[in-house]
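One structure coming up, written as structure tokens, with questions to follow.
The complex is shown incomplete by one protein chain, all other protein chains being positioned as in the whole.
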Amino acid sequence: MARAVFHPRSAYAPSAGYRLLPLRFGRLDEHAYIVTNDVGEYVRLARDELVAFLERRLDSDTSVYKALKSRHFLYENDSSVAFDLLALKYRSRAERVAAFTGLHIFVVTLRCDHSCQYCQVSRQSEDSTAFDMTVEHADKALDLVFRSPNEHIKIELQGGEPLLNFPLVCHIVERARKLNEDHRRDLQFVITSNLSRLSDDVLSFCKEHGVYLSTSLDGPADLHDGQRPTRGGGSHRKTVEGIHRVREVLGLDRISALMTTTPRSLSRVDEIIDEYVRLGFHGIFLRSLSPYGFAARSLVKRYGVEDWLDFYKRGLSHILRINAGGYFLREEFTTILLQKMFSPLGSGYVDLQSPAGVGIGALVYNYDGAVYASDEGRMLAEMGDQTFRLGHLDEHSYEELLTSEALLAPLGETILEGMPMCADCPFLPYCGADPVFHRATQGDAVGHKAFSAFCTKQMGVLRHVIGLLETDAEARDILLRWV
Amino acid sequence: MLVKLSARGLRALSETSRAPFVARITETPALPEAARSKLLLLLSGEASDFPPGFRGYLLRQAARPLAPKDTYLLGADHTYLRDGDVVRIDPVRGTVSALYRANSRSNTFLVTERCDNFCVMCSQPPKDHDDGWLVDDIERAIPLISPDATEIGITGGEPALLGERLVRLLVLLREHLPRTGVHVLSNGRRFSDAGFARAVGDVRHPDLMIGIPLYSDLAEEHDYVVQAKGAFDETVRGILNLKRRRVRVELRFVIHRETVERMPEFARFVAKNLTFLDHVALMGLEHVGFARTNLEALWIDPVDYQRPLREAVLTLDRAGMATSIYNHQLCVLDPTLHRFARKSISDWKNVYVEVCQTCRRKEECGGFFTSSAVKRSRGISPYG
Partner (left out) sequence: MRAEDPGADAPFVFRDGCIGVTVDVRAYRLSAVQKTAYRLAAKCTAIIGEVREHSLVVTLTFSPTTGEREALETARLFFQELLDQELREKVGEQTASLRALILAHAFSRTSLPPRG
């Protein structure tokens, strides 16, 4: 072989100078700043590095320079493929937003046998059928479900307590499956239930049709029962029994649980998490109270977003310890944000989308035939604010519902890129608009973010999570496993 | 067992063709005469007579005189030849080269030795000469190959330098071997021409994969490794163009001292920008060609890069990308990576070393390249 001549690295070095690509930046914590771009890339850096970078005098030999270049925050004259890749990422993101609603919520009844303090919809006595959805409305809603072009369709049956109207639940599931013989979508069912009415019939029905269950579990017995009173008591015991029975009959992964943070939960986050572990769950959603329904009237003012953030941070570190100990447990809110950061497809979580996920992420069919753009929109309506009501099953067609003002106005208003403060917030690509929240708290769908608890929460969580990702290798390893 | 795929020692026993020719070997003398004209009859026993009409005859033992035209006595290096193999006979030089071996899972066609990259670790250093005859032979060989063949590789040099001729080759493969997977190893640069990428896509080959190397997330680093300024942009654009035409693309990253440093960032870049790729292979160095010449500069013991390798693999895996580790012995890999390790070394250049004899996991282990067994990781130790 003839002696080959190789050129040194320097022969391929880019010519001096670079230019900036579109970006946003802001303070991450006392020590660092963060830059992000529209497609969700980020780099953490010191303020003087940031200023040098923005003033186009950052040394190309530094690792921060290389990170900024690799993640498309700058480009050099020698290479322009960054534009092709950026364009592609913009497009993929946009296509995800455009993928129409996949989540359909059926409120089959408003009746409930619990009277939870924070319940987000008016509870009704157990035997008043006036608050049940009719078969006609269910059928009309199902026709709409299959009008949406989504490949994956999830039908969530909720209430009230949906099992109080079990015949309609059966009807919806069976009819949806029948219709799907022609439509051939990937169809999934979830019943959101407190499990107090879990009978053998219900279980065998769920088994036959592959239905999942989701329940409420607020923590240890005293905490749970304290905020979820039932006639005769013992909600926690019944829920735990229910969980075990579902697992026995349907399988381990068939049931998930949701918790709600009340003022009484705040000091007990470790116990709440341990309760989930004790019951064998591998996911927990540290949810803050929403400002709708009963919650807004009674309890919501009793803790501030800062209290919740503190609760969340303590909880997250407990969860990380549990993972480090070898038990897989993920926190779902964090996971949604991580997906937005690291999953190429982002997350489809309705509350965190820009433009707002209303009507795009979910459609809610209320017991009375009204259609809402999101579950929170329905709750707001229960409080008398009809802003997010799209129309009614008896009166409007699919096209009318999806082009209604109630849907389009917040859509247009809530493109984050156009909102004050959000427009140059580095957390924008991982954030969302939540118009219902801002309507409920500030009276308009956009809201002033300096006063917004939603914004404070988002920034607080994102700062914390990104801080962990960037400074704690062990935590990073665990967090990335959740995506 | 290792075989020489092109070997001298062919002895003519009769008048021969003047020019080299390509033919398939058969061991069935009783074939209908009409089917014989493109076949070489391989006779293992003592040849008592020569059924007429075959393209030629290969004998394992010397025969009586009066052999028909193109009868040859095989040499010691030719014992592997068997029914279904497609060979090229060069009567003048006395060589027989197997273009296609029926009992091998994967066969590879070298279609050109020219290349527009000059990678520091190239295993098949490019030669700049007119070698169009290579494709001529392959075009003749394809119709002779059994349609049951599992996979055919196309390699170079840079196959895409063939341009339109590569497209025709793919058409030929689709027509004659529709059930055979085709794997092309290309540096991808030529596909930055959208029209060319479209032409390849338009072949609509049912099972085509193009394997393209990318060595960094940074243009200048990749350009340095392949010793060609501007290659990174062209390669990435080529990949995008191919994917737009729904051609399956595999990314190939060779791990050595010049690439290892950015491996985790590279993986992050791929996971974020090229998620739609069909496969990513992270590969150990084969110590041949330039890699052998530059071995001192390129070698890094795999046990010393397990951390970045793990990070890279997990990043890709989390993004939902199909990810494999090639050319690594199990015992040098971090245990969490074992599920990504593939037995990737072609049978004819695959060996094990002494200590492997006692190893409990030898069956699952990919072993070594023949060429790489000399300089090996200090981490090699058998599972007891």
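For reference, chains read A and B in written order, and residue numbers begin at 1 within each chain.
Keep this in mind: a contact is a pair of C-beta atoms (placed from the backbone, for glycine too) under 8 Å apart; a residue touches a chain by one contact, two chains touch by 3 or more.
Just so you know, these numbers come straight off a predicted model, no measurement behind them.
Chemist: Pick from A:A11, A:V51 or A:V135: which residue touches the chain that isn't shown?
Modeler: Residue touching the chain left out of view: A:V51.
Chemist: Among A:A87, A:L252 or A:A324, choose the residue that contacts the chain missing from this document, as touch is defined above.
Modeler: Reading the full complex, the residue touching the unseen chain is A:A87.
Chemist: Among the options B:D77, B:D278, B:D304 or B:D334, which residue touches the chain absent from this view?
Modeler: Here the residue in touch with the unshown chain is B:D278.
Chemist: Quickly run down the residues of chain B that touch the omitted chain.
Modeler: The list for chain B reads 194, 240, 242-244, 246, 275-278.
Chemist: If the missing chain were put back, which residues of chain A would it touch?
Modeler: Touch set of chain A with respect to the missing chain: 19-27, 38, 51, 54-55, 83-84, 86-88, 90-92, 94-95, 420-421, 424, 448, 450-451.
Here is the rule we use: only the chains that are shown with their structure count from here on.
Chemist: Could you work out how far the Cα centre of chain A sits from that of chain B, in whole Å?
Modeler: Centres of chain A and chain B (C-alpha means) sit 47 Å apart.
Chemist: Touching residues of chain A toward chain B in the complex: what are they?
Modeler: 1, 4, 6-7, 9, 11-14, 41, 66-67, 69-71, 76, 78-81, 84-85, 88-89, 342-344, 480-481, 483
Chemist: Looking at the complex, which residues from chain B come into contact with chain A?
Modeler: 118, 120, 125, 217-221, 223-224, 227, 229-230, 232-233, 236-237, 240, 262, 265, 268-269, 271-273, 275, 289-290, 293-294, 314-315, 318-320
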